[in-house]
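Every protein chain of the complex appears in place save one, which is left out.
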Amino acid sequence: MDRKYDVITLGEILLRLSTPINGRLAQGDTLMKHLGGAELNIASEIGQLGLNTAIISKIPTNLLAAFIKNQLNASRVSENYLIEDHSDDSRVGIYYYEYGSYPRKPRVVYDRKHSSINNIEISDVPQTLFYNTRLFHTSGITLGLGGKAQDFAIHCIKEFKKQGTLISFDVNYRSNLWTGEEARKCIETILPYVDIFFCSEDTARLTFGKTGTINEIQKSFCEEYPISVVASTERTVITPKKHNFTSIIYSAKNDTYYRENPYNNIDVVDRIGSGDAYVSGALYGYLKHGDCQKALEYGNAMAAIKHSVIGDMVFTDLEEIDSIIKQHKNTSGYQSEMNR
Amino acid sequence: MDRKYDVITLGEILLRLSTPINGRLAQGDTLMKHLGGAELNIASEIGQLGLNTAIISKIPTNLLAAFIKNQLNASRVSENYLIEDHSDDSRVGIYYYEYGSYPRKPRVVYDRKHSSINNIEISDVPQTLFYNTRLFHTSGITLGLGGKAQDFAIHCIKEFKKQGTLISFDVNYRSNLWTGEEARKCIETILPYVDIFFCSEDTARLTFGKTGTINEIQKSFCEEYPISVVASTERTVITPKKHNFTSIIYSAKNDTYYRENPYNNIDVVDRIGSGDAYVSGALYGYLKHGDCQKALEYGNAMAAIKHSVIGDMVFTDLEEIDSIIKQHKNTSGYQSEMNR
Amino acid sequence: MDRKYDVITLGEILLRLSTPINGRLAQGDTLMKHLGGAELNIASEIGQLGLNTAIISKIPTNLLAAFIKNQLNASRVSENYLIEDHSDDSRVGIYYYEYGSYPRKPRVVYDRKHSSINNIEISDVPQTLFYNTRLFHTSGITLGLGGKAQDFAIHCIKEFKKQGTLISFDVNYRSNLWTGEEARKCIETILPYVDIFFCSEDTARLTFGKTGTINEIQKSFCEEYPISVVASTERTVITPKKHNFTSIIYSAKNDTYYRENPYNNIDVVDRIGSGDAYVSGALYGYLKHGDCQKALEYGNAMAAIKHSVIGDMVFTDLEEIDSIIKQHKNTSGYQSEMNR
Amino acid sequence: MDRKYDVITLGEILLRLSTPINGRLAQGDTLMKHLGGAELNIASEIGQLGLNTAIISKIPTNLLAAFIKNQLNASRVSENYLIEDHSDDSRVGIYYYEYGSYPRKPRVVYDRKHSSINNIEISDVPQTLFYNTRLFHTSGITLGLGGKAQDFAIHCIKEFKKQGTLISFDVNYRSNLWTGEEARKCIETILPYVDIFFCSEDTARLTFGKTGTINEIQKSFCEEYPISVVASTERTVITPKKHNFTSIIYSAKNDTYYRENPYNNIDVVDRIGSGDAYVSGALYGYLKHGDCQKALEYGNAMAAIKHSVIGDMVFTDLEEIDSIIKQHKNTSGYQSEMNR
Amino acid sequence: MDRKYDVITLGEILLRLSTPINGRLAQGDTLMKHLGGAELNIASEIGQLGLNTAIISKIPTNLLAAFIKNQLNASRVSENYLIEDHSDDSRVGIYYYEYGSYPRKPRVVYDRKHSSINNIEISDVPQTLFYNTRLFHTSGITLGLGGKAQDFAIHCIKEFKKQGTLISFDVNYRSNLWTGEEARKCIETILPYVDIFFCSEDTARLTFGKTGTINEIQKSFCEEYPISVVASTERTVITPKKHNFTSIIYSAKNDTYYRENPYNNIDVVDRIGSGDAYVSGALYGYLKHGDCQKALEYGNAMAAIKHSVIGDMVFTDLEEIDSIIKQHKNTSGYQSEMNR
Partner (left out) sequence: MDRKYDVITLGEILLRLSTPINGRLAQGDTLMKHLGGAELNIASEIGQLGLNTAIISKIPTNLLAAFIKNQLNASRVSENYLIEDHSDDSRVGIYYYEYGSYPRKPRVVYDRKHSSINNIEISDVPQTLFYNTRLFHTSGITLGLGGKAQDFAIHCIKEFKKQGTLISFDVNYRSNLWTGEEARKCIETILPYVDIFFCSEDTARLTFGKTGTINEIQKSFCEEYPISVVASTERTVITPKKHNFTSIIYSAKNDTYYRENPYNNIDVVDRIGSGDAYVSGALYGYLKHGDCQKALEYGNAMAAIKHSVIGDMVFTDLEEIDSIIKQHKNTSGYQSEMNR
């Protein structure tokens, strides 16, 4: 079967407006303008690594549409499934971001209610969509939007599954969208369709009521549902500007856990989107190499490098990520500080 | 009667996000952050000229509230009637602005639907509010929001009027909010309460179906309704970066028309808000000096200087405006290019 | 015949480094970073208007490649014919641009010698390339590079022509690349293959020794060579910041001259690339509508709007250009200053 | 007794001109523009926390006055006691600040001589001033200006004291204003009037010749003078970009020392003004809650958060500070990295 | 006689702090940092044209000294006569500049009182200074500082004159430094020593009570005093952003008036310092070519180009100025819009 895309994601495309680093929303006269949104980040980053990607989303037809489309194309994400919202009510969801420095936490203000994706309809997309990709990814953020967006997402999961598409899902719990209980109930209805499941240890415990070690938790998901792969990131916040990051992946097929040494003392320029970068790397590694070890390595490397870049997503390419992985593994030998 | 405020306005406080001059929304990574909104501009500018002002509006309690409150205070506008919206749905309305250069027009994208002011309730404000000011001002923009905001505005007009407050109203027709017919019908219901009426010649013709000269049009409003003063701005667009500006005011009391020579060849840095600046100056002149000639001079000077400043409102003071008026009248004598 | 691309161009992709407006290269610590190059501009702009485009060029594989590829994709230009230069010697050509204000002229410093395109080889591209487009465009700049780039360009012109592809050529004379005599000799060898010929009146006189009226000059090219269409821009520099712009097109098929009123008093933010924008619009109009009148209107509108945008190329879309054309034709009726 | 203000401070308002972070005064073409001055910072910060504040200062009537007044109002500081200096000689004092990075120290250049506050006269303020506040604060900086400013400050201390106002004083020793010996002599004349005394351990030893532990030193001040509260900050400079910060407060009334764990590994964006922020928090806690424990907690939290913000003063509100205190106390439980 | 310098000037070196163009001092958080001062501008610009120059001035030894010295060297002005002010009181004078747009005038705030130059002493410079240059230049600004600076300037004029040095003087009347009457009295005492006299028509009338045509006025100065050359600039302000500029020079030796067509429609980016640029060009032309015609041409060209550059002085070189002069004279022939 020859499918046009390797990955199609579904989610909201947000305008991200952030203060200059060290600045505050209450002061100054400048904002940085980027795009964000978990599923956009993932489609973009997998596209940069070289696979074919598309995003299903709905956006207004105003001047901001050009900004969005330019960015999608720059990241090699197809705009074929970008649905135009011609309603009077159309809007791009926004989030404002203020960078923190200890002891001042970073802060987020969401203004995403009533955005165009909340008007998405099954009739907005052609049925052929569901035949067209190897993997479909969405997250708990899209489900958490509720209403039509949730209905649409569940519809997509089922339809893609019918066509033998791999279903990837990241819980990505956001307390400002729904309660843990609402999230659990909804997600449990789609878990029977999921192949690759991203869930942090905290979320597993708090939202799904899991107990035991992380290994036990991961395995339990695969025992309850026909999930093949469970991936959980592990982050240690040393200071807001220094994090350690790694992950653990469980493969049900060979009942194996994959781990590697953390990236330690990561310089945190911008932490937002590092979880999405992890998903990007992991899906890339899995799809390209069919291998959880590669998923682990690409996931960790993408997440680690994301912290060094301003904005929701990293702009990188395969060559850079491969060199980061190589350097990370080379723990004993000589490492150049910079090549010149 | 001793009233605490000279002017209270009612209207939406918008976040204005504009491209750097000559930049486009579809490109770049920076936006300028300002506040806007016709009634905010007017309260701020009258406050800067030295009268006591307040604004009735409704805003969220998130991080943007601090930005709004800092700006209100910086402009000497009381935050006493700023209503906090604690609902989940609360949001600040936004407009995006892209500067133009001939033949590329400036463009505006509004994202103001569902903003907090649309939830405003009569019970949000104390009844004492209506005893507390010499003049109340609102505009067709607030009425055009429809729903609760429109109801609230009409309630205010009637309540303030009962207390002998002067009612000022600027048509400020926006085709993206309502049709001309909707506007006409609604505005005609409040014209019986209006004392000072701002209406451009174009709007008078297109929306109210007026005919004849501008003089005849102005007078006709006072004949149909108990309006005391009608003010109409006159703008000539030479190029998008050069405008001429003046106005004509009709006073029903003494059946007199007030005019002065236009400000010619105004350097247009940012044209947005020049109509509001006109209202500010006119109301200041009228309230401070009780005189339509002063209203005319302050209105024209405020509007003219507004064009030279980035953002929705001018930051100025009485001394600067007085010197601009003096210089404008001094058409024959020697004018220094700069004082040093 | 089903061809994948509407337009393929051939030319150098340059890094454009310009001072902030009003700044000088000899001072300050900031430069603006854009891409430029006549054929890149044309491919990008036609891509933005909705046709399928690609560019043939050769670039290094270093970090700048990512910048170039992101921009190509953002402009919907295919990177399929972007040739990687793996040699040690590979480099991106540069031009530095300093904005002027009367009486200080804008100034350009070229640093494009030895850039990767000068190593382009016929073996770098697949033979299938030549079957794949409706129109091929290149310019006198590419020929003026001399050496392998010139050989490659002439080879392309002949091979594309064999496949029935329309050949478009813009003289774009640059005295820093070659002498007028060198240019004339070289261009005369390719004119027998050219279908659409862009040549300004000045260049026709100075380089090709033409005499008579512009009408006579245009016709004479079609009499000497099997050229179908000759287009000549007409620019009047009122001041460095105010230009008038229009053009005249001659169609040999129906022996007709096409003209329209100039865009007058254009606000010149950045004049570079307005000639390329003209070619973009003219080719778009010609290919889309098969009509010299449309070529004229789109060419003039694209050139006019280009002046309002910083950088080598305009970022726009069909809707905006159509509204500019409509507004330009509407010389008598009411024109809104801004829509809101 | 009903007093209009909670806190009135007396001190110079300085224009602070700082290089971009990592830049040097000797290079570049940009400076950041802020206001500073210990007593301005304190009035502003207490105002932001919700108490009524005013500042006594003297400034020119030129264009900078508008900048100063806008900022005062934005921070909710009354401009009622801002004295206009109409003399030819009037000027705003300046300090230039260059950020450091180890081993390059930050550097300050003061240009505050001859500024308007040095012309302050007792006759500049109404006698009613002294009846109007619960607490008066000034510092050794104001005394160190010498001349009329020193005389005025001493006069204020005595007059406020007469009205039963709490007198707060921060030694804030500046070696570029006076010698330690001059400072000691002058300050000893006002200590009999002081209720709340801010003095670091170093200054106590070097300037006042104190010996013993910090506990003994604090107590000794209360034994020699009728001081109620002595507060001393404790800062550990780990690196110029990482500090630990806490303080110790001694209350003579109940002969008790108040301490808490330091804020460790504070990210130092801008260290200037953190001492003032401490005073702000401590006075807020003391006035609002009448409690040295609260003074300690608010003082430490305000000082800690100040380091994260560019400029002399922090822009914050009570909600943010309360959350920082809560998070700081929560040393064992789960702490979210960011709320979303 | 072999003299080391062609021109030595005497005057204050000021720090110029200006708002971003279109910004206001009362808003924003950024200032542009430049150096200014009439005699610094002149020494720098003549240095850039290729003659040897030095400036006599007095500056503090703080961090700003490095900025000043870097700039002097960058402009090829010798720092040999820069006197260090080691006093506690030392400071660099400042002026704040806010750009205007009609009808908002540009505004200047001076803060130059008590600056280091006001402490200049005859003993600060070596006697050999007076043997070392072909021409000495100072202005009415330096005299207007009064006190020691005035005494020093008069001393210099007399001492340089004794050594056969040409004395150049620009009235440069500033009403914020002294009255017209004070200026006249003081300047009349030095006119007997002056060889080259710069005085605008307005100043001649208002300050020196001259009447008649500009020709008569210029000649009258040479009749009253042993002045060889009188130069008067002629500026027409069309709009604040469009000026015409030319000058008229009278040579007493051959009783001739020199004129040329004005530079019309100059794009005014920054008008400050254009008078100084005129003096620079005129002195350069006179010293290099011994010719009032050259003085006129270089003076006008330098003044004209200055308007196009942000800051007090133009950064240029002889080649650029020569091309501007050539282009200005070429009123009939073909003029390229830009060379490339």
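So that you can tell them apart, the chains are marked A, B, C, D and E in the order they are listed, and the count of residues begins at 1 in each.
We adopt the following convention: contacts are C-beta pairs under 8 Å (C-beta built on N, C-alpha and C of every residue); 3 or more make two chains touch, one makes a residue touch a chain.
What you see is a predicted model; the values in this text were computed from it and never measured.
Asks: Which listed residue, C:Thr30, C:Ser175 or C:Thr236, touches the chain dropped from view?
Replies: The missing chain is touched by C:Thr30.
Asks: Would you indicate which residue among A:His86, A:Lys253 or A:Arg340 is in contact with the undisplayed chain?
Replies: A:Arg340
Asks: With the full complex in mind, choose from C:Asp111, C:Glu182 or C:Glu201 the residue touching the hidden chain.
Replies: C:Asp111
Asks: For the chain left out of this view, which of A:Ile21, A:Ile83 or A:Ile154 touches it?
Replies: A:Ile21
Asks: In terms of residues, what is the contact footprint of the unshown chain on chain A?
Replies: Its contact residues with the unshown chain are 21, 263, 265-267, 269-270, 301, 304-305, 307-310, 315, 320, 324, 327-328, 337-340.
Asks: Take the complete complex as the reference. Which residues in chain D touch the chain that isn't displayed?
Replies: These residues of chain D touch the chain that is not shown: 22-24, 26-27, 100-108, 110, 174-176, 237, 239-241, 271.
Asks: For chain B, enumerate the residues touching the unshown chain of the complex.
Replies: Touching the missing chain: residues 27-29.
FYI, only the chains that are shown with their structure count from here on.
Asks: Distance-wise, how many Å sit between the C-alpha centres of chain A and chain E, to the nearest whole number?
Replies: Going by mean C-alpha positions, chain A sits 62 Å from chain E.
Asks: Find every residue in chain C that makes contact with two or more other chains and list them.
Replies: 27, 315
Asks: Assign the assembly's chain-to-chain touch graph to one of these shapes: line, ring, star, complete, other.
Replies: complete
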